[in-house]
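As you look at this complex, bear in mind that one protein chain is not there, while each of the others sits in place.
Residue numbering begins at 1 within each chain, and the chains themselves are lettered A and B in the order written.
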Amino acid sequence: MEVLDVLKPETLTEVKSLFTEYQNCKILAGGTDLLLDIKNGKQSPQYLIDLGNIKALKKIEKVRKDIVIGSMVSFKTLSEAKIIKQYFNSLYHSAKGMGSPQIRNLATIGGNIINGAPAADITPCLISLDATLVIESAEYERFISCEQYFIDYDKEKVRENEVLTKIIIPKKKRLTGFYKLGKRNSLAIARVNTAISIEVKQNKIKRFAVCLGAVGRYPFRVLELEKMVVGKSLDYLLADEVLEKLENAVFASIKTRKTMPFKKEAIKGVFKKALENAYGEVIL
Amino acid sequence: MIKVTMTVNGKLYTREIPPMMRLLDFIRDELKLKGTKEGCGEGECGACTVIIDGDIYNSCMVLATSCEGKRITTIEGISGAELHPIQEAFLEVNAVQCGYCTPGMILSAKALLDKNINATEKEMKEAISGNLCRCTGYQKIIEAVKLAQKKLKKR
Partner (left out) sequence: MKTVGKDIIRPDAYDKIIGKAIYPDDIEIEGMLYAGVKRTTIPYGRVLSINSEEIKKVPGVVAVIDYKMIPGAISHGVIFKDIPTLVKDVFKRVGDCLLLVVAKDKASLKIALDNVKVEYEEYKGVFTVEDALKEDAPILGDGSNILYDIKVKKGDIEKGFEEAAFIAENFYHTQMTEHVFLQPECAVSTIDDDGKINVYVATQYPHYDREEVAKCLDMNEEDIRIINTTIGGAFGGREDINPQCHAALATYITKRPVKVLYSREESVISHSKRHPMKLYYKTGVKDDGKLCALKVRIYGDTGAYASWGMNVLRKSAVHATGPYEIPNVDVRAQAIYTNNPYSGAMRGFGAAQVPLAHEAQMDILAEKLAMHPLQFRYLNAFKVGSVTATLQELKSSVGIKECMEKLAQIDNIQLDKDVRE
């Protein structure tokens, strides 16, 4: 089956009406993965809906206590936006280190989330930052935390009549960091990546979030570890028992995979690098 | 077939094309501009790099139809009777080996220097990080971009 047409709506309303007019549609949100999937026969939609012309989806805005990112914001825009660098260090670094300049110009935050790759760069950051996804259809609008979206992926994933429109991230004061272990600097797909977010109160950890990527079907948080460090000082994050929790989490997630022995070791270094990234200084 | 209109190297083109035609095929097969190369077809090598509205893209990953109304620059579009300073620099420092990556390298360098004439060496390396050279002549290529920067500043 081949693609019969590429539809190019100018507004979100138009997109939603296209869902009822056309069957077997797929949204083109950059296309760095989708176009290859179609070429290789992994996906065979009849219609593509190219969101490239919808300006409303390309904005990053401050809305009260949140930052709202349009789903068609490119990685380039994300890595160059002052507001992102100011509030979400992890997201900034993740966006800056993704793919190559060419890929960053084309690929979008929405595409990266919806594609749902285990090694997606942006998703661990969004989960650790308590991001919420806004998914719309002609009839409704639903809000779901990015974390829940991937925990309940089969139930929650965007349906054929839905489109991811926004990503909302609470604008809180916190230290955030990201690190990706790849085989090379440019154009690397993560072997392991980690995003962290720390809220500190009176030199003690008030809240901690850590999300691991490329060590399971989807990125996931290590809740046990997160609870364990609350009330402790920042130094405690490098304690052996903390690193051991990470190792165990990776082991439990990919027990039978060939890469497990490597990844359960690597995660400890990657976690330290993510901490360094958050502190902005070398701690090793 | 769908109709698409775009400006390539300053000239307006309108064509009827299959919906899934890549920008790369549009440039090579429809417009017969053969300077844009296909190396991998999946965004890894950067040989097919073109400039769209000032930014670089892998033309193998962009649908031609998505370029409606856009301005595209290919290697054939950066010089007239005289070479562009970046091309001169590539010649002068011998930054060319097999030449297959060269058009993409030059366009990546151009997009950088057009935006930031004071780019640092680190920014230059970053700018060409999506363009693979398999003859491994990156050193010369960076030298060429630096020389081009000097030439452009003098202008």
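For this structure, a couple of remarks:
Criterion: contacts are C-beta pairs under 8 Å (C-beta built on N, C-alpha and C of every residue); 3 or more make two chains touch, one makes a residue touch a chain.
Predicted model, so just to flag it, every value in this text is computed and none were measured.
The undisplayed chain touches these shown chains across the complete complex, B.
Taking the complete complex into account, B:94 is the one of B:5, B:94, B:120 or B:139 that touches the chain left out.
If you put the hidden chain back, the residue from B:74, B:129 or B:149 that touches it is B:74.
Touching the omitted chain from subunit B are residues 32-42, 45, 47, 74-76, 79, 83, 87, 90-92, 94, 96-103, 106, 132-135.
What we mean here is this: only the chains that are shown with their structure count from here on.
Each chain gets one centre point, the mean of its Cα atoms, and the points for subunit A and subunit B are 30 Å apart. Of all the residues in subunit A, the ones that touch subunit B in their complex are 2-6, 8, 28, 31-32, 35-36, 38-39, 48, 50, 52, 76, 99-103, 105-106, 185-187. Interface of subunit B with subunit A (complex): residues 2, 19-20, 22, 41-44, 46, 49, 55-58, 61-63, 65-66, 68, 108, 126-127, 129-131.
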